[in-house]
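Just one protein chain is left out here, and the rest sit where they should.
Here the chain labels run A, B and C in written order, and each chain numbers its own residues starting at 1.
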Amino acid sequence: MSDPVTALGGMTADSFADIAEQPPRGMVLLRGDLSSAPVQRAAAEVAGVTVPAPNRFEGEMPALCWMAPDELLLLCDYDEAAAKVAALAEALQGVHHLALDVSDARAVFRVTGLDAREALAKLTPADMSPAAVPPGTFRRTRMAQVPAAIRALDDTAFEILCFRSVAQYMADLLISAAIPGSEVGYWQT
Amino acid sequence: MKRYSAFAIAREALRGHIGWERAWRSPEPKAQYDVVIVGAGGHGLATAYYLGKNFGITNVAVLEKGWLGGGNTGRNTTIIRSNYLQDPSAAIYEKARSLYETLSQELNYNIMFSPRGVLMLAQTEHEVRGYRRTAHANSLQGVKTEFVSPDRVKELCPIISLEGPRYPVLGALWQARAGTARHDAVAWGYARACSDMGMDIIQKCEVTGIRTEGGKVSGVTTTRGDIGCGKLGIVVAGHSGVVAEMAGFRLPIESVALQALVSEPIKPCMDVVVMANTVHGYMSQSDKGEMVIGGGADGFNNYTQRGSFHHVEETVRALVETFPIISRLKMLRQWGGIVDMTGDRSPIISKTPVENCFINCGWGTGGFKAIPGSGWAMAELMAKGASPLADGFEMHRFREGRFVDESVAAGVAH
Amino acid sequence: MTTRLARGGRLLNRGRALEFTFNGKRMTGYQGDTLASALLGAGQRLVGRSFKYHRPRGLVASGAEEPNALVNLGEGGTFEPNQRATTQELYDGLAAESQNHWPSLEFDVGVANNYVSRFLPAGFYYKTFINPRPAWKHLFEPFIRQSAGLGRAPKERDADVYEHFHVHVDCLVIGGGIAGLAAALKAAEAGREVLLIEQTAHWGGRAPVDGAVIDGAEADAWVKNTVETLEGMENVRIRTRCMGVGVYDHGYVLAYERLTDHDPHPDLPRHRLWKIRASEVITATGALERPLSFAGNDVPGVMLASAVRDYVVNWAVSPGDRTVVVTNNDDAYRTAIALKEAGLEVPAVIDARTAPEGPLVERVRALGVRVETGRAVAKVKGRAKVEGVAMTMQAGEGAVLEVIDCDAVAMSGGWSPVVHLWSHCGGKLVWDDAQAFFRPDPEKAPTGADGQPFVRVVGAANGAMTTADVLADAGADAQAAPEAAGPIEPVWIMPQGAGPELRSKMWLDYQNDVKVSDVQLAAREGYESVEHTKRYTTLGMATDQGKLSNINGLAVLSRSLNAEIPQVGTTTFRPPYTPISFGSIAGQARGDMFQPLRRTPMHAWHMANGAHWEPVGHWRRPYCYLQPAETVEEAVQREVKNTREAVGLLDASTLGKIVVKGPDAGRFLDMLYTNMMSTLKPGRCRYGLMCNENGFLMDDGVVARIDEDTFLCHTTTGGAEHVHAHMEEWLQTEWWDWQVYTANVTEHYAQIGVVGPHAREVLDLVGGMDVSKEAMAFMDWQDGELGGLPVRVFRISFSGELSYEIAVKAGYGRALWDMLAEAGREVGMMPYGTEALHILRAEKGFIMIGDETDGTVTPQDLCLDWAISKKKDDYIGKRGQARSHLTDPERWKLVGLETVDGSVLEDGAYAVAEGRNANGQRNVQGRVTSTYRSPTLGRGIAMGLIRRGPERMGEVVEFTRTDGTTTRAKIVQPVFFDPEGEKQNV
């Protein structure tokens, strides 16, 4: 069986922030009552990390990202997604939930650099200050004209999740937001 | 009334312009009128004017809480067109357009109707089909429109980028006899003519209550005292809901902010009005040279005359893409108005549950172009109890599911 | 004439000379110059022509309020009209042209208007050009447009790029004068996150120019220290060349940073539009000086006293050698002092006040300057330049006492706080009688989301007019020597008794040519509201938005109405403070980034194989695939025939796919769809219709039941997000106790249609799954493997052909597509686009959302009653469909249409009926909803909605044609091809 391809085949660009599309990523959507013990237990066991607080994520990889009060996004190796879905189904037998492999629905970009924050702040109305978006933040928002999620790995490295069909648009945006010489110099430390 | 003319100007010029009389009187309200119109915007003044002109009813007062023409009449982008899809819309907007053609002469006040033509761009196959449908409908409605080719579009408006590049222009619905007019002048011209017929235009007079006797309207209470009337016309656009509540009935209306903006003036570069509905923007160039641009409406109830900036951004984005040369022009001024939206985005010209009380509202984003037709229909409705031009615009059409929905074709109501 | 002074110029870098051109003439300035100071320095007094009368105009001001000095700047892709010379920093190679004249600035035929100006009073165009009617369109209007309009229209696409930037701050301080600096420092010391912005390239504002002394040192020193302190603080950010554009609701503020206007750069963003959310906004925007209204106050060489001071002190330029100062307040005396200190002559200070006194006045007298009190300027001598002023009594009517020779006039009518930003979001003003200006009313501040005031004003913008007051108002710890200033005496026209002749030469609005006499005329004619007067005279509607003229005009109006200024009130302040580029507003959203363009996993293949694109929402789908030397029409017809006769390949990835799961999923879908979904068996598919509450058809698609608890709902391409949101809305806001979860998995899958007689062979060739009639019946679905890839195959058909829709994970979509295309070769497979898809479905009489429906069409109208469950007592839209108009037997219903002559009906054609309605419109009885040339049947086919259509089979009706004739068409069943459905059931 041939290998899966990402939307942009792993594009990279060097601007004042480095931009790189990530290889195929396992993603499992889990909807359920996050306040219920069985769902928390199942999510934590299957993911191997604890359940994150609102607007946060736990673990770099595998990881659990908080999407909504009744929704988590599990990040794992691409090939493990199906097994994770099965494991969740197993663990949540008789519990109302929805677990799906959505690995191919999204594109993931990594944006790194001292001023990476500023490149993102050119695109999202969300408060991107270090205080508002510390490492561990998972912020769902709008970037230019599409919905996206920003995952703050550390102060200079972020992951952007967006739908696969707009991957090229997102790449163009990120590149234009990081034109060398267009640093704002706002959060430079 | 002293007539306006080049000769009058010459005469006055030679004596320091001391002889000009007031354009309209500012009288004290009388105790009783045959008809009271609430709202001295274009629609209210036009209603009063045609009550006098067409039906000889001149014992009329027009009450205005602020200054006449100070609402949406003086805040819109002055587009006048009648290329609507549905019969009732086409009828009243075409009536309005044809009245506009001779309004300057009729009022002896130059409202600067400029039949420069309106292009509605078709930028998707769906829009092409929609506008072709409208063209067919118009041909049966007595509205002269045609679907034109991209080349013709470029000819009519050289600053358009046909390639898009995103949404190539596939053609356009062209109404050659549509255009623009000087919005303030429309209100002022009607006001002057009404005043000349002996009607009282009473500014800074806010209606605070509506008096009824046995289900019949008997008058209004205002900040300048009680005023009795035989018939009452409510023509207050964004504040219709508030005034209707005084009369004790509800309207299928929501008030939202609509925005517009102008650029700094530049030498003429655009001789037509262009509407690009796929990307949500429309633009024309005023006689002063400003690019006049209409923005979108807020999606939430709003009585501030300010809108949200992202609508301005979306519109400007669309127009910079459609007319690349405007990118280096500058926005001079942005403003907002309160528009009254109905469930089908078409107006209400209707009797109400209160006898002898009539309402004209719900023009949403498209009222200016309708002013003469709207006044004509409202006057006929108030004088005779029925008007063919008002048929279809009853306030109770929604309960029957009888919509006048213009959004069904690609068109949007601006 | 005017010259660059040998010494001074606090903003100049004399070490760096810059070359520029004005109207092609080469000139030289220095780094630190604005275009205005450089022009003045180069002796260029005449800078433009006014809007209406084309009068010669020179610089009046030195900043954003300048009404006259607007130029065409640059060329080609960087050309920009109406650039303000006073806010444009000089750069090497700058090329500027003056505007609004023909043939030249020095000789402009438009000036003819000036000599007939008495025939062009305010609003003259409302009173004339009325007859003959055609003349307005063909003669008058073109003339008026041509003579209006200021700058040239750009010709080329903008060569520059722009960007946005979002920040959230505790405290935004707008204005980098001493008030702003002090306020920023105060807020910063309190530990708040502060952003301080200044519209010019320099900190300090007026104080250093006006010789303020702070903490015993020159203001410049204090400014320098304070800026350094702020720069050193972690919680402070400061930006120059960044203007506060507007203050909006909920603490939203726009700022306009001009990144490269002072130093053009091809690759970097030219402007950056800041979108700021501030908990508190402090505006320290200073004040603007007002002109005085005396006859000839627009002659080049007449300037604001403060501007004269700026040019001398900041740029070492003397506006004139002999400058008469005219004033009604003390401040202008500073100009006299500055001029004397620069070694220039001040023939006289003409003060309208009868007995001015105080240190400034004394100092001027001490410098030996003649001070005339109770005096006024009757008129300015000279046309294209000042030659002298005729002096008179302020109290009189203009009898000339003496003519004083001079080549410049410095005027001051007092100051007006800049209250724009305070007012944008609802801040109210009070009239300060003592100082004769409007200032912010602290009781009526703009309020934010919490209902509390969020804008504060400090310094001159708040009416604090001395350095000491400014610093105190801004809460500064610094001290300034108190400056005893005599009271201002409001002077709205000069002399106060001036007659019509003089009043018709007193300019209020320089750019729009509005004069005192115009405002008085407007008042006389009943345009009494300040808004009426503004619109009737165009006062304050020019590109300076009345920064100089509003208060003077307002005062003249209130006098004409015998009303108090506060009663008359001001016009509304609207953003932007000064004009900002459309490019900056559009930001990055241009070209490829104008809107998101959605691509399927097979996008690149379509590109490489001749796709002729059609935008569908944000998606781009192949309309057809062009082969060499083929027209679009030919391609479409070929694709249809080939699909019917061999097999076609369709990228159906854009179709929406929504998973609905839970114990209540069936019940939920029964409410959402008009038909019964809960009875669907796992493994089977069912076509469903979705309506809104009005009962109108909203979307349609095939629903597959995955297992007892789980359904997969397909939607139209445009419907995916919309339908998913629709589902979530009902689940979250109406039936939140139902146990249902949904997920939009549209983009997780690529979906490929293999359609046509040879479809099964193609799948067999790829191999891996038994898709035989026995193994997979029509409307079955199965999971399996094709070519080694896990797939889900639906045996459904939108074409009437044997057809399989194959869903595969998007990451493998291209791989599967390539395999199918390869395998399909042997059996003549070709890809087909959306138009062929439409024709294929039309031949079968299948409806298309958006064609047969338009938001006012019900399933009943489309004779889809078979898909409306009679068993259900409720579904979304059921009640709406019961309303009288929707059950009217006269409604237009779906039928097929066959032209009698075989031709193709026109898109959107209407079926005409007898007679006309009360409004004279031709009666109609239906319309075409879809119309195509059917390659399968070799003639035109169409669907349409016709009054009582299904009851009128065989009847011939007439449809409109663009050429005014009609086409006759017969009403038939909408299924034109294979009515028994034999082809899809093989």
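Points worth noting:
Just so it is clear, a residue touches a chain if its C-beta (ideal position, glycine included) is under 8 Å from a C-beta of that chain, and two chains touch if they have at least 3 such contacts.
Definition applied: contacts and distances are computed from a predicted model.
Per the UniProt record, the chain missing from the shown structure is "Sarcosine oxidase subunit delta", taken from the list "Sarcosine oxidase subunit delta", "Na+/H+ antiporter subunit G", "FAD/NAD(P)-binding protein" or "NAD(P)H dehydrogenase subunit B".
In the entire assembly, the chain absent from the figure touches the shown chains A, B, C.
Within the full complex, the residue among A:28, A:67, A:152 or A:170 touching the omitted chain is A:67. Considering B:16, B:168, B:252 or B:268, the position touching the chain not shown turns out to be B:252 (whole complex). Touching the chain that is not shown, out of C:693, C:783 or C:826: C:693 (per the contact rule at the top). On the side of chain B, the interface with the absent chain consists of residues 239, 241-242, 250-255, 298-304, 308-310, 343, 396, 398-399, using the contact rule stated above.
With the whole complex as reference, residues 248-252, 277, 426, 447-451, 693-694, 725, 728-729, 732-734, 736, 873-874, 878-880, 882-883 of chain C touch the missing chain.
Listed for chain A, the residues touching the missing chain in the whole complex are 54-55, 67-69, 71, 125-126, 139-142, 147.
Keep this in mind: only the chains that are shown with their structure count from here on.
Contacts between chains trace an open chain of neighbours here, each touching only the next in line.
Note: centroid distance chain B to chain C, computed from Cα atoms, is 22 Å.
Looking at chain B, no residue sits in touch with two or more other chains. In chain C, the residues that touch at least two other chains are 589, 595, 597.
Of all residues in chain B, only 4-6, 8-10, 12-13, 16-18, 20-26, 66-67, 69-70, 74, 87, 90-91, 95, 101-102, 104-105, 108-110, 112-116, 123-126, 128-137, 139-142, 146-147, 159, 165-167, 182, 184-185, 188-189, 203, 263-269, 279, 285, 287-289, 304-306, 308-309, 312-313, 316-317, 319-321, 324-335, 388-389, 391, 399-403, 405, 407-409 touch chain C in the complex they form. Only residues 51, 78-82, 118-119, 121, 124-131, 133, 136-137, 141, 144-146, 148-158, 160, 246, 248-249, 252, 254, 424-426, 500-501, 504, 517, 521, 524-529, 531-532, 535-536, 538, 543, 545, 572, 574-576, 579-583, 585-587, 589-591, 594-595, 597, 614-616, 623, 694-695, 850-851, 854-856, 880, 883-886, 906-910, 912, 917-922, 924, 927, 960, 962, 964 of chain C touch chain B when the two sit together in their complex. Of all the residues in chain C, the ones that touch chain A in their complex are 161, 163-168, 193, 237, 259, 265, 267-269, 272, 275, 277, 588-589, 592-593, 595-601, 618-619, 659, 661-663, 739, 741-743, 745-749, 788-789, 809-812, 814-815.
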